[in-house]
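Of the protein chains in this complex, one is absent; all others appear in place.
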Amino acid sequence: MRPAHPEVLRTEALGKSFTLHMQGGVTIPVLRDLGLTLRAGECVVLSGPSGTGKSTLIRSLYGNYRADTGRIMIRHGGDWVDLAHADPRVVLAVRRDTLGYVSQFLRVVPRVSTLEIVAEALTSRGTPPDEAKLRARSMLLRLNLVPHLHDLPPATFSGGEQQRVNLARGFIPNHPILLLDEPTSSLDAVNRDAVVELVAEAKAAGTAILAIVHDMTTRDAIADRLFHLTPLREAA
Amino acid sequence: MSEHLLSATGLHLSFGAIWALDGVDATLWPGEVLAVVGESGSGKTTLLHVLSGRSAPDAGLVAYRDTEGVAHNVHAMPAPQLRALHRSDWGFVHQNPRDALRMEVSAGGNVGERLMAQGARHYGVIRESAIDWLRQVEISPSRIDDMPHTFSGGMLQRLQIARTLATHPRLVFMDEPTGGLDVSVQARLLDLIRTLVARLGIAVVLVTHDIAVARLLADRILVMRHGRVVEGGLTDQVLDDPQHPYTQLLVSSVLQA
Partner (left out) sequence: MSGYNFAYLDEQTKRMIRRAILKAVAIPGHQVPFGGREMPLPYGWGTGGIQVTAAILGPSDVLKVIDQGADDTTNAVSIRRFFARTAGIETTTHTADASVIQTRHRIPETPLRADQIIVYQVPLPEPLAKLEQSRAETRQMHALAEYGLMHVKLYEDIARYGHISISYDYPVMVNGRYLMSPSPIPAFDTPKMHRMAALQLFGAGREKRIYAIPPHTDVKPLDFDDHPFRLTRAPQACGLCGARDSYLDEVVMDDRGGRLFVCSDTDYCAGRQSMRQDEDAAA
């Protein structure tokens, strides 16, 4: 027990399955009775083969997927909130102030520039526009996105460039808890190192990180511990 | 604020044998964007009209909480009060901007009308306000004296938005605000709506058949079919992890560009 690193996230008997009505109503269980804890300042990496529900877990923690059973307790503004049973407004408040998420794929408004996309992660949380733009620019440069890309919409960027925009947007608000889904999968070595640095800084600042990472080097560089997921058998 | 801005309970409305609304509940909080999606005949447009007081339901209640926190039954309100509400704290963005704009009045006159209707009597101040709103919807202030027929479809829609927002409404109803616009124009307009609504803290009820628009703009979503709400909740959750069979069908039908 490390009192200096309190728990910030805890799941209790979390369960999730998918019922595919378009396929005759077949139900696919993915998570069952899952208990995960996360502490401030630590980075936990989910491990397990493909298809064991790592992405599903992350999305469920973010409220993007609906948990069927159990609770997702999140330390938000000094209180514990059960995200699995919270009102949509509460979920949005938790996402605004406490819980960040970098998904695998970038999904943005067409025709809005990269700089505006990243700056908005700050302005939507109250940062004045000029300061937001400055900080956005410097974050993009840290991720080695050259200045002339800042004013372009990212729709035509390469996979790696898009992922870096996603990362910039995810890291810049300094959330206490950060969920990362394959943050380095499209990146070259230089940019993987940049991400490793960002993670280290965040941890030092007390951020709790839960990540899915497949490449071993990055995993070893950032993980304080691993959390194993085992596959469930399909329902009959 | 923990109190609803608008709440609807048990709404029923039939047109002959067809139930356009068959037991619909909905709530809206201040500053929240609620999308109502569904296919033709789902009842989503009827719901918008009932929520905004334009059509009376056969049964059910629509309650609006005003700036003083007093709750009003929208359909029991006297006509003058409802009209005044529509000109001040409420707004309505129509799919076709020509339905809301005065085509024989200049852009500035269109934006200033609601202000003048509320008693604004200083020409200079009205004009400054109109210029400011035109800028906010990204129409060049130099067009303030131009007639609407010289504007493109996208500009007309932005002009309608400026005209609607001029009195700082708390609640805006939108009926397919980007329907009928060229795709390239839609994107910019959607982003404009998104930033304005967030910046001004406006609550929005948005009816659209386009799920992508709902995903972009809305905090919460209601999925309607045959006059009923089949599923509702956080937008990204309903669209990424749909529970109801119809929602799953709808989401899987969206074409990926």
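Chains: A and B, in written order; residue numbering restarts at 1 for each.
The definition used in the following text is that contacts are C-beta pairs under 8 Å (C-beta built on N, C-alpha and C of every residue); 3 or more make two chains touch, one makes a residue touch a chain.
Keep in mind it's a predicted model, so treat the numbers as computed, not measured.
Chemist: Could you tell me which shown chains are touched by the chain that is not displayed?
Modeler: Per the touch rule above, the missing chain touches B.
Chemist: Which of B:His4, B:His94, B:Arg114 or B:Arg158 touches the chain that is not shown?
Modeler: B:Arg114
Chemist: Just one of B:Ile126, B:Met155 or B:Leu206 touches the chain that is missing; which is it?
Modeler: Candidates B:Ile126, B:Met155 or B:Leu206; residue touching the omitted chain: B:Ile126.
Chemist: Hey, which subunit B residues sit against the chain that's not shown?
Modeler: The list for subunit B reads 79-80, 83-84, 87, 102, 105-106, 108-109, 112-114, 116-118, 121-124, 126-127, 144-145.
Heads up, the rule we're going with is that only the chains that are shown with their structure count from here on.
Chemist: Can you tell me which positions in subunit A touch subunit B when the two form their complex?
Modeler: Against subunit B, the touching part of subunit A is residues 18-22, 59, 63-66, 88-89, 91-92, 109-112, 124.
Chemist: Which bits of subunit B are touching subunit A when the two form their complex?
Modeler: Contacts found on subunit B: 29, 32, 184, 187-188, 190-191, 194, 198, 216, 219-220, 233-234, 236-237, 240-241, 243-245, 248-249, 252.
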